[in-house]
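Input: a single structure, listed below in structure tokens.
Removed from the display is one protein chain of the complex; every other protein chain stays in position.
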Amino acid sequence: MRIAELVMAIVMAIFSAYLMWKSAELPIGWIPDEGPGGGFWPFWLAAAMLASCLSIIYKWVRKTSPLSRSTEIFMDSEALKGFVLVAGSLLVTVGLFHYIGIYGALPLFLIFHIRFLGGHSWPFTGFMAVITPVITFLFFEIVLKITLPKGLTDEYFYPIFALFA
Amino acid sequence: MEILGLLMDGFAIALQPLNLGLIIVGCALGLIIGAMPGLGSVNGVAILLPITFLVPPTGAIIFLAALYYGAMYGGAVSSIMLGIPGASTAVATTFDGRPLALQGHADKALIAAATASFVGGTISVVLFTFFAPPLAHVALVFGAPEEFALMLLAFATFVGLGGDDIAKTIFSICIGLVLSAVGLDIMSGEPRLIFFDIPGFFRGINFLVLAIGIYGIGEMLWTIEETRATGGAKISEATVTFKRTMAALREIMGAWKAGLMGSFLGYFVGILPAAGATPGALMAYGVAKQISKDPDKFGKGALEGVVAPESANNAASTGSMLPMLTLGIPGSPTTAILLGGMVIWGLEPGPLLFVEQKEFVWGLIASLYAANLAALLINIAFIPVFIWVLKMPFTILAPIIFVLCLIGGYAPTQSLHDVWLMVGFGIVGYLMRKLDYPLAPAVLAIVLGPLAEPALRQSLLINDGSFSIFFSRPYSAPIMIVALILLFLPLIKLVVNKVRVKKAAA
Partner (left out) sequence: MRRLVKTTFGVGMTFGLALTAVVGVAQNKAFAAADWKPKKPVQFVVMAGKGGGADKAVRLIQSIIAKNKMAPYAFTPVNKPGGSGAEALVYMKQKNGDDHTIMFTLNSFYTTPLRQPGLGIDITTFTPIARMAEDTFLLWVNSDRKDINNIDDFVKAAKAKGKAWIMAGTGKNSEDNLLTDFLNKAYGLEMKYVPYKGGGKVAKQLAGNNADSTVNNPSEQLGFYEAGKTKALAAFTPKRLPLFPDAPTFKELGKDFVYFMQRTVVGAPGMSAGAAAYYQKLFTKVFNTPEWQKYRTKKSLQGDLLVGDGLMAYWKNEREVHRQMLIKMGVIKS
């Protein structure tokens, strides 16, 4: 926990500084007779973020905040494994949206979670992996008429759309 | 008594079989759409607008109003069950609704939300029936300075929401406000904070992206770890039995003060253009906490914490129809679309609508009464289904919720950029939460920021850059003063306490 607290504060401090620098693309000062410039609001708020981070770091050095004294481990190996698998599978799935579309990626995601992480039976996994995209398609694309990303699978849907035309 | 006569005529219209059918279908669809994370009343109304061209205008607005109501009820469902606010109006409902569900009281929270919504909806429709035209005038003179004062007030009621670490709370508020500034700065017409020149940032960061990220993805990551550590959540203890329901209702009756306050507050805030239901619900939550006998319970599963915002957001959704009908000014994004619909149907909203289109206006008002009742009944009928869903093993529920989040992050804007951002916020949010960074303030800030900043700058621009404008106008001055007092109250208390301690020591 102790290390994590410091790392997070430093990362966020850098991020705040980046936000300040980015905000400064627009006037950050007070324009006479008009009020604050376009960068004023985000710049000074980012400055407050930076100040908060510095105060967290200061407390860490002085060991005055509870987390800076915590000897508890931030994530044990078991927790880390779970986190990496779940977060990783999400990122991979969104990445796949670009290529094999939502209807290709979601079944893979469901199979991974229900079968491999959840340990449910193959027939049940298969059922979920089929029924979820089908319901999604019917509800979003047919009822609500929201087009979901299909990537390279786009043209395979022409005949399916033709069924509902 | 002329109003009652008109209202009776209105009921005759609302209860025609076609219109009644539209009310029921609208409420049910609204409930489903509202309960999906990501899809709220805005999307529901926008998507189903063209369908309404198949029925007469009165039927069409009745359908959409029922949908709007249903979605407001539904928003609470995902807030309580999944901890994901389906729309910004339901953010405040998560604060106590989710803890209640985690303690095994999902049924109680859902019933409380439904009844509170009904109370809020009904009170506001009564207010709407009798006081529409005079209040329209208040809405009209409300300008940028008043809007800013109101946003400051909404923020002030929330000062106590943060965690124990002040630095981390300030950080959270500020990051929400900064992220809300991404996109186009309308005051200078320049793009702002377009990170790495990625075009997706031109649109800005939608509240939903942050909320689904933190409350959906982040919460799931958190729960997965918790489940492993504690061996299963108590969430599945909720059941629906007659006895439990009765006990829950009795307890909800005890929160009548919060419900009544939420209804009135929500209605009046809802009337004000641009404010809409979100600040109304937030303020109701804040005030409920202030007037509660047991404020420490808030955030840990206080029933008033569900009742107040839910009655307020439904009352506000009625309230926001007032400026739409009488001024042609949408009080919320959803009414902006309803307004578009009215224009297409050939109805001209504006001060003359109440005079020239009596049948339409009173048919709508009567249908609001009917829609409210229909939404309550449909919602209660669905509660066992919701509870059944919660009882699913977590290894099945979790991937389904992730799927809902991914689609819900995409659907409103139809942009994969937002899905990436959402997953990113979820992961970072989870790590920050582990380190005791409070995240609710960031979500509130991203909702209120885009309303507050332009209002502040417009006011200053009008007044040559001087703050005196906030204190020299009849409506903004009192709001501003109350907001400032609330804002500095904790600080004042702190100083007073310190002085006392010092005196005691000396």
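For reference, chains read A and B in written order, and residue numbers begin at 1 within each chain.
The rule is short, and it goes like this: a contact is a pair of C-beta atoms (placed from the backbone, for glycine too) under 8 Å apart; a residue touches a chain by one contact, two chains touch by 3 or more.
The structure presented is a predicted model; accordingly, all values stated were derived computationally and were not measured.
> Specify the residue from the set B:G143, B:P295 or B:G424 that touches the hidden chain.
B:G143
> Kindly state which of the options A:A4, A:I31, A:A47 or A:L108 is in contact with the chain not pictured.
Of these options, the touching residue for the absent chain is A:L108.
> I need the residue numbers on chain A that touch the omitted chain, in ascending order.
Its contact residues with the unshown chain are 33, 99-100, 103-104, 106-108, 111, 126, 129-130, 133-134, 141, 145-147, 152-162, 165.
> Just checking the interface: what residues of chain B touch the absent partner chain?
These residues of chain B touch the chain that is not shown: 42, 46, 49-50, 53-54, 140-144, 183-184, 186-191, 194, 197, 199-204, 273-274, 327-330, 333, 336-337, 339-341, 343-344, 346, 348-353, 413-415, 454, 458, 461-462, 464.
Assume only the chains that are shown with their structure count from here on.
> Can you give the whole-Å distance between the Cα centres of chain A and chain B?
Averaging C-alpha atoms per chain gives centres 23 Å apart.
> Under the touch definition given earlier, write down the residues of chain A that touch chain B in their complex.
Against chain B, the touching part of chain A is residues 1, 4-5, 8, 12, 19, 22-23, 25-27, 30-39, 41-42, 45-46, 48-49, 52-53, 55-56, 59, 65, 67, 74-75, 78-79, 82-83, 86-87, 90-91, 93-94, 97-98, 102, 106, 109-110, 113-114, 117-120, 128, 132, 136, 140, 144-149.
> Can you tell me which positions in chain B touch chain A when the two form their complex?
Interface residues on the chain B side: 33, 39, 43, 47-48, 165, 167-168, 170-171, 174-175, 177-178, 181, 185, 187-188, 190, 192-193, 195, 217, 220-221, 224-225, 228, 393, 395-396, 398-400, 402-403, 406-407, 410-411, 414, 416, 419-420, 423, 426-427, 430-432, 434-437, 453, 456-457, 459-461, 464-465.
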